[in-house]
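What follows is a short report on a single structure.
Removed from the display is one protein chain of the complex; every other protein chain stays in position.
Per-chain numbering from 1; labels A, B, C, D and E assigned in written order.
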Amino acid sequence: MNPWLQPEPQGWWHVVDDAVMEDLGSGDVTAGALPADLLADWRIEAQADGVVSGVGIAEYLLAPIAGEPDGCFIEVHLADGESVGRDTLVISGRAPARRVLAAERTALNFVMLLSGVATLTREFVRRVDGTGAKIIDTRKTVPMLRALQKYAVRCGGGHNHRMGLYDAAMLKDNHIAAAGSITAAVEAFRATASHMIKLEVECETPEQVEEAVAARVDVVLLDNMDPFTMREVVGLHRGKVLFEASGGINLDTVRGVAGTGVDVISVGALTHSAVALPFHMEFS
Amino acid sequence: MNPWLQPEPQGWWHVVDDAVMEDLGSGDVTAGALPADLLADWRIEAQADGVVSGVGIAEYLLAPIAGEPDGCFIEVHLADGESVGRDTLVISGRAPARRVLAAERTALNFVMLLSGVATLTREFVRRVDGTGAKIIDTRKTVPMLRALQKYAVRCGGGHNHRMGLYDAAMLKDNHIAAAGSITAAVEAFRATASHMIKLEVECETPEQVEEAVAARVDVVLLDNMDPFTMREVVGLHRGKVLFEASGGINLDTVRGVAGTGVDVISVGALTHSAVALPFHMEFS
Amino acid sequence: MNPWLQPEPQGWWHVVDDAVMEDLGSGDVTAGALPADLLADWRIEAQADGVVSGVGIAEYLLAPIAGEPDGCFIEVHLADGESVGRDTLVISGRAPARRVLAAERTALNFVMLLSGVATLTREFVRRVDGTGAKIIDTRKTVPMLRALQKYAVRCGGGHNHRMGLYDAAMLKDNHIAAAGSITAAVEAFRATASHMIKLEVECETPEQVEEAVAARVDVVLLDNMDPFTMREVVGLHRGKVLFEASGGINLDTVRGVAGTGVDVISVGALTHSAVALPFHMEFS
Amino acid sequence: MNPWLQPEPQGWWHVVDDAVMEDLGSGDVTAGALPADLLADWRIEAQADGVVSGVGIAEYLLAPIAGEPDGCFIEVHLADGESVGRDTLVISGRAPARRVLAAERTALNFVMLLSGVATLTREFVRRVDGTGAKIIDTRKTVPMLRALQKYAVRCGGGHNHRMGLYDAAMLKDNHIAAAGSITAAVEAFRATASHMIKLEVECETPEQVEEAVAARVDVVLLDNMDPFTMREVVGLHRGKVLFEASGGINLDTVRGVAGTGVDVISVGALTHSAVALPFHMEFS
Amino acid sequence: MNPWLQPEPQGWWHVVDDAVMEDLGSGDVTAGALPADLLADWRIEAQADGVVSGVGIAEYLLAPIAGEPDGCFIEVHLADGESVGRDTLVISGRAPARRVLAAERTALNFVMLLSGVATLTREFVRRVDGTGAKIIDTRKTVPMLRALQKYAVRCGGGHNHRMGLYDAAMLKDNHIAAAGSITAAVEAFRATASHMIKLEVECETPEQVEEAVAARVDVVLLDNMDPFTMREVVGLHRGKVLFEASGGINLDTVRGVAGTGVDVISVGALTHSAVALPFHMEFS
Partner (left out) sequence: MNPWLQPEPQGWWHVVDDAVMEDLGSGDVTAGALPADLLADWRIEAQADGVVSGVGIAEYLLAPIAGEPDGCFIEVHLADGESVGRDTLVISGRAPARRVLAAERTALNFVMLLSGVATLTREFVRRVDGTGAKIIDTRKTVPMLRALQKYAVRCGGGHNHRMGLYDAAMLKDNHIAAAGSITAAVEAFRATASHMIKLEVECETPEQVEEAVAARVDVVLLDNMDPFTMREVVGLHRGKVLFEASGGINLDTVRGVAGTGVDVISVGALTHSAVALPFHMEFS
């Protein structure tokens, strides 16, 4: 498939192809134990409660291809973002057994990882229900899988922070230290940056927030700030910038943070510490 | 670097380069806020107890390169496999600030993920201490990171199962169903496979184990078998094949399984559900 | 060179390597007419008035490499963004003649194209001198050379619009038609988009501008609007959004447009219709 | 598409795919503002007089693909090499709006650039009408687009010089200086080169031409020679070699050069300084 | 085609595509001499006695593709592994002449090379008929074509040794010298290697064989051992390990070696010195 003819999330097909090759290498040495023309009826089922993500990858890997025998088919029973529980049927089909076995592990590895991210995101989203705060991800993602993990965050009801260093700007402490002040760093940024790029500044004190707001940045990151202070600075500057809360926020503390009035709450664990949601493939 | 001039684990450099590009995309839009010639003194520290893995990747990403100013350096304080705790200094150096910021997130993402795997593996290994059983991984790995995760398992004291479909054979239930019996499936395999490839057979009952041992396979996988039955079949056939225990084994149950006399215990969670071990980069 | 170890503009090295290969193919069939060990003293000179851009590419292609004879060197006489005239010496050196001849045409093709872009940009920038308006580029770039051309625009004193479809959003007439109104289209965008992405809306009438400003978009594009109307809408909403003038603006009309008070003026011709600035390589 | 299954000009598909990815990057951030199932009726029209080239690229990018809704289609109204004027309809169709918007800019960028080359070529060709001289291109091409630009030259009625360093040989002044004489350089070339490779020699004086003809080269390049001298040397050696005129020839001077009897006239501007021919995409 | 959707032998498609491009480069310069719409009736025939291999590659390169005129077809007359003689028809079809000519040479080059390997293998296999010994290949293969050549060995009735350094282990003299003894080298290997990897040890004397068998390795390579000694050591340890004979074995000596009772006989010449089996393409 041409790389730009992609369903959402655009940009992941080459990773899927590469992942199958990672498993297949110079060929399946067990394949010779199966008749070349054997067809298999397969189904992928969830094995625990959560939110599914990655069905499109399994579909891409297991859909019938030109030249396969009549009777091969695929049926998708659930869409990304839907809830699953033990034994929920997600996707099923019939295909040459050798091909199914070559793709089985890769398909499951993607679905398990992405559903784990979606499931954890959904849990965070539920905790802030009704507060108006959005749960967002970070750049603390699994190398090579960022676009996919950020898609899974959306499947779980979360939203995305920037994709990388290239689509939005973030001034951190050492940018500020190098420039001398937040104001100077913002000016240095604006001297070269495109007017189409949003600017966020990391702040640790109310004074820094004051300065960032005065410099008319787009977003202020409240870094490891206590909820009381957060509530104060948000109240002071509401409507002038967006506020992001960040730093070690977990399922127990997230609702308290949301109550401070911040716009978005970023949670690194969504993408670096979600455990896999188990799925298996059964044959019949 | 030529792809084959690789320190252990061979084969991961292209993933590291690609991961930096995933973050960098069309360029760091915040870079303009930093003077081009600013140097940064940086250090990576652990933020929790565990086993470190991936130091070589951080070193590769942050080591001085030709043409950089005098005074740039890198110092590695700990080797992969060593224990860390809060604030343990792992690696430090001085380099152009723009370059450090371009590589920082990717370096940390690798070290956090791999150290998470090594740390969980170490925990499993400790639980079976003295039993003679080895903790091994599975193919339930993060797509694109299998070689790295399997390296992290070794850093944590574990051992590796096969790398993929290409370097060892595994007959599962549908191979056996297609052939009619374990014996027939083994024969079908041997008719085409190289004599240099080991063969493992998945067994669910003592009768299947009996048949697999009679067929002189190399390894028998005891699939979701209860410890009592496991102990029995292992006792019956000790020395004739290797035994692998597999199926939902966790930190609570692993020592009981090890007590059955199996040779290796495979744990999918090592690579699909290890949470990240936190590290951060500080500047000074 | 690892793709992420890049001088500015990041992201172009693979294009430069590929371009040399495009010329070299299966090898220089004339090379056999030159002794293998012949060194050449070369220099690149401008042949007309303008602004130079791309010197770093010529330097990358012609700098001494490991294993070449003593006495090889390179000297850069001018930096990107500086003015040149007929016979201005830009860069010179000594290197094996075969290697110089393999890289000569590619180096010149880049420098000529990029300097052409920088020179045309400089001319537009001069025309709006003192007005406060910035000259910006568009996505009407030469395929595969967008990052380089946008760098050349900066060398000429211009600024950049978005890099592509991925780093900023632009609602055009068919987005608006599909949603039913500007307001509805903005809402549809905000329901899924990251809060870190700026939004621009293309407007053709003062009423559309009114609606876009009310929807609190970041930038309004005034599409083919006459200067009188432009001045009016800009006056009405100054400070609430950024205004971009766009549509067939040329060297004759640009100052008039700048006088309307718009913030940025986009000129497609900078990157799709700049003629090459001539340079040649001389040997001595 | 497999890279070798290519319509003319062979070899450009990967550039087209890469160019779309250059624009699309990590995904179209505006796409969420459009319903996923919205279809668009689109048409590409010329906006000025000239010769069209690159229609096949637009067709490749916008043709219906498997799995798209019934009713999607594409219709090509003009072939490469045909004349266009303001509002000439070139190609039209119906396709999912999101996909059209992802490909629109890239398709237009190619068509505008290539049509600009074809249009300028046509103008040069007209100027030499009836003289027997052919207009040819050079290696002064846009990096990565040489094959496409040379195709556009053919669309405009021109012909091609060598594709690169690999398919024909050209002895320049420094080859000759290194060997000591044209004769010696030709001999050095013939000692190693394949007998299937044509040889051209750059000459600046009638004496050099004399020597080159005596050495039985295939083509003589008359470098920056005045028309009077050109006519003389061509008359002297007609039929023994092909003559190429080269060096700063423009629309005003080309007919005079053609009148000297040279076989081919090379014009670098065809590929380094053609301005884009404007086209736009309209929706209805 | 996605690289993992591969008929046997998996892993060669990219080599086939690359090989066509190696021949086609920037395009077929003779193509213009053929009408674009000319169809050709072609057939590939053997020109000597042997075993065919690589028919699937020719089929892949010459099968009709979407958009070609009605009446195009392909017909495969023989499967890999079948015997051919002078004028045996292997595969035939009708396709656009330009496309056939672009693929002809590459298709034949593969079929000739692979059939040469299969034919030589078949000859070795015949020589050991009835002895129980298998003919196997080595890693002395043509760079980039190992998987294909090993497939051709199987077509000829042979079997495969390991695919590369990654799927089986081989301790050679310098491993043993470094460790101090075979026993020590085996222990060093087992300390880090996966339990799923087979181990072979190269032995030159009966004493080394004794030690290797005692160390319970999987396979013993008898390196350049005389048949008398081979027979002796094989007789002594039969059933405890597999024995491989290796070292300069040719068609004249192979049956004598097989008579010693070894399990497999490796022959480097199968893949490094098989001459091509001639095939040609005829048009009608």
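We take it that a residue touches a chain if its C-beta (ideal position, glycine included) is under 8 Å from a C-beta of that chain, and two chains touch if they have at least 3 such contacts.
In this text the structure is predicted, and so the values were computed from the model without any measurement.
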{"item": "Missing chain: touched chains present in the view", "value": "A, B, C, D, E"}
{"item": "Contacting the left-out chain in the complete assembly, out of D:Thr192, D:Thr205, D:Asn224 or D:Asn250", "value": "D:Thr192"}
{"item": "Identified contact with the non-displayed chain, of E:Ile44, E:Val84, E:Ala97 or E:Ala152", "value": "E:Ala97"}
{"item": "Touching the absent chain when the full complex is considered, from E:Ile65, E:Ala79, E:Leu165 or E:Leu251", "value": "E:Leu165"}
{"item": "Sole contact to the chain not displayed, among E:Arg139, E:His237 or E:Arg255", "value": "E:Arg139"}
{"item": "Touch criterion as defined above, residue of E:Ala79, E:Ala178, E:Ala214 or E:Leu236 at the omitted chain", "value": "E:Ala178"}
{"item": "Residue numbers in chain B that touch the chain omitted from display", "value": "2-5, 8-11, 147, 163-164, 166-167"}
{"item": "Interface with the undisplayed chain - residues on chain D", "value": "134, 136, 154, 159-163, 166-168, 192, 194-198, 200, 218-219, 242, 263-264"}
{"item": "Residues from chain C at the interface with the omitted partner, ascending", "value": "1, 17, 20-21, 24-29, 65, 99, 102-103"}
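By our rule, only the chains that are shown with their structure count from here on.
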{"item": "Touching both chain B and chain E (chains)", "value": "A, C, D"}
{"item": "Contact-richer chain pair [B-D vs A-E]", "value": "A-E"}
{"item": "Chain whose mean Cα position lies farthest from chain B", "value": "D"}
{"item": "Length of the line joining the C-alpha centres of chain A and chain C, rounded to whole Å", "value": "33"}
{"item": "Centroid spacing, where centroids are CA-atom means, of chain C and chain E in whole angstrom", "value": "52"}
{"item": "Shared-contact residues (touching 2 or more other chains) in chain B", "value": "24-29, 102, 163, 166-168, 192, 194, 197"}
{"item": "Chain contact topology (line, ring, star, complete or other)", "value": "complete"}
